[in-house]
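Excluded from the complex is one protein chain; the other protein chains are retained at their positions.
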Amino acid sequence: MAKGFVVIDVDRCKGCGLCTHVCPSNILALSRDAFNAKGYHPVIVTDAEKCIGCASCARICPDVVLTVYRQKRQTQRVGVQAAVAVAPSA
Amino acid sequence: MGIQVNIPEDMELVYSYPAALTERSTHYCPGCTHGIVHRLIAEVIDELGIQGQTIGIAPVGCSVLAYDYFDMDFVEAAHGRAPAMATGIKRVSPGKIVFTYQGDGDLAAIGTAEIIQAANRGELITTIFINNAIYGMTGGQMAPTTLEGMVTTSSPGGRDHLIAGYPVQMSEILAVTPGAVYITREIVADIPSINKTKNAIKRAFMAQIAGLGFACVEVLSTCPTNWNMDAWKAMEWAKENMTQTFPLGTFKMTDAVKALKA
Partner (left out) sequence: MTKELLKGNVAFAEAALRYGVQAYFGYPITPQSEALEHLSERMVDEGRVFLQAESEVAAINMVYGAACAGVRVMTSTSGPGFSLMAEGFSYIAGSEVPVVVVNMMRGGPGLGNIQPSQSDYFFMTKSAGHGDFHPIVLAPANVQELIDMMGLAFDLAEKYRTLVFMAGDGALGQMMESAELPPMQPVRTERPDWAVTGNADHASRIITSLYLDPTQLEQLNLHLQRKLAVIKANEVRWREYQTEDADLLLIAYGMVGRICLSVMREAREQGLKVGLLRPQTLWPFAEARIAELAGKVRGILVAEMSAGQMLEDIERAVKGKVPIHFHGRMGGMMPMVDEILADVWKLAEEVGAGSRE
């Protein structure tokens, strides 16, 4: 069972390849034959079982192509910082 | 985004589309780091919960259409004038969060007076400075931050300091002003540096929220198209070459800024 899971918004991808260089499991590649609506070769996952859900791909993607999921941890963890109080507006 | 996918039950969301970005696909080139920094700013704004209070100022440069990508109130400044516009907006709307997003021509050439003066006044604004050592929008001309020897369409023999002067080190210059409370130079060239840049951006926005003073994050960025490289090679080139002229690091951080929990 893969630890992580990635959803690719295919038509947003510009085939820049940055994500393929940072994936620690080396499971991202630009598709050779497929084209998306923009005319680029979009990224594909070559071996979904090896995904660890680290989100490196999402963190380097300039086009917000990737949504990342990961197995829930045993201990509860705050995923997003609580909002900092903002001064009342003028 | 309307993608129907079966997410396994025991999985949780780790990364998703920032709320502070519009859904519009950007016009930036493949691999352009504008996209990364836009995303980081949006993530920070989401985390700080300030989307409804934020007003952005777009520059002239490739990111002239930044307002199409951030879902917040935005204005378009003349080239270099964003810090002056930001000053006008912030002074009459002190409870809002005001940030400028500027390229190297915008900030370090035509806009040098405006940015230094805004910093010197300790203007309560946040500036994100995208330094990719070239003029992208207009077709690859020399920028004030173009490296010595770098070939551009207006320095075909490579930049020569005897003619064009030296690359301008804006973070070092801004750090000298008493009004600046947080001046740092980062890079977006791999995951660790991207994470670090995000943290710096967050601290810079928090400095404004806390009313501390002027904050600027210079982000060494790439321009794959005008550097004539693919996106990843451009990042490697930036890491290797730009950091020599533009050393990474924090040039100014007051104790109050340091104490912020970014």
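Which chain is which? They are A and B, in the order written, and residues in each are numbered from 1.
As a convention for this text, a contact is a pair of C-beta atoms (placed from the backbone, for glycine too) under 8 Å apart; a residue touches a chain by one contact, two chains touch by 3 or more.
For clarity, every value in this text was computed on a predicted model and none was experimentally measured.
Peer 1: Which of these, B:P8, B:G52 or B:G158, touches the one chain of the complex that we don't see?
Peer 2: The single option touching the absent chain is B:G52.
Peer 1: Considering the whole complex, which of B:A84, B:I201 or B:C223 touches the chain not shown?
Peer 2: The one listed residue touching the chain not shown is B:A84.
Peer 1: For review purposes, identify every residue of chain B that touches the missing chain, sorted by number.
Peer 2: 22, 51-55, 57-58, 64-65, 67-68, 70-78, 81, 84-89, 91-93, 96-97, 113-114, 117
Convention: only the chains that are shown with their structure count from here on.
Peer 1: Quick one: which bits of chain A touch chain B in the complex? Just the residue numbers, please.
Peer 2: Residue list for chain A touching chain B: 1, 4-5, 7, 9, 11-12, 14-18, 21-22, 38, 40, 53, 55-56, 58-64, 66-72, 79-81, 83-84, 86-90.
Peer 1: State the interface residues of chain B toward chain A in the complex, per the touch definition above.
Peer 2: It is residues 1, 3, 5, 7-8, 10-18, 21, 25-26, 28-36, 38-39, 46-50, 53, 92-97, 190-191, 194-195, 206, 209, 211, 224, 230-232, 235 of chain B that touch chain A.
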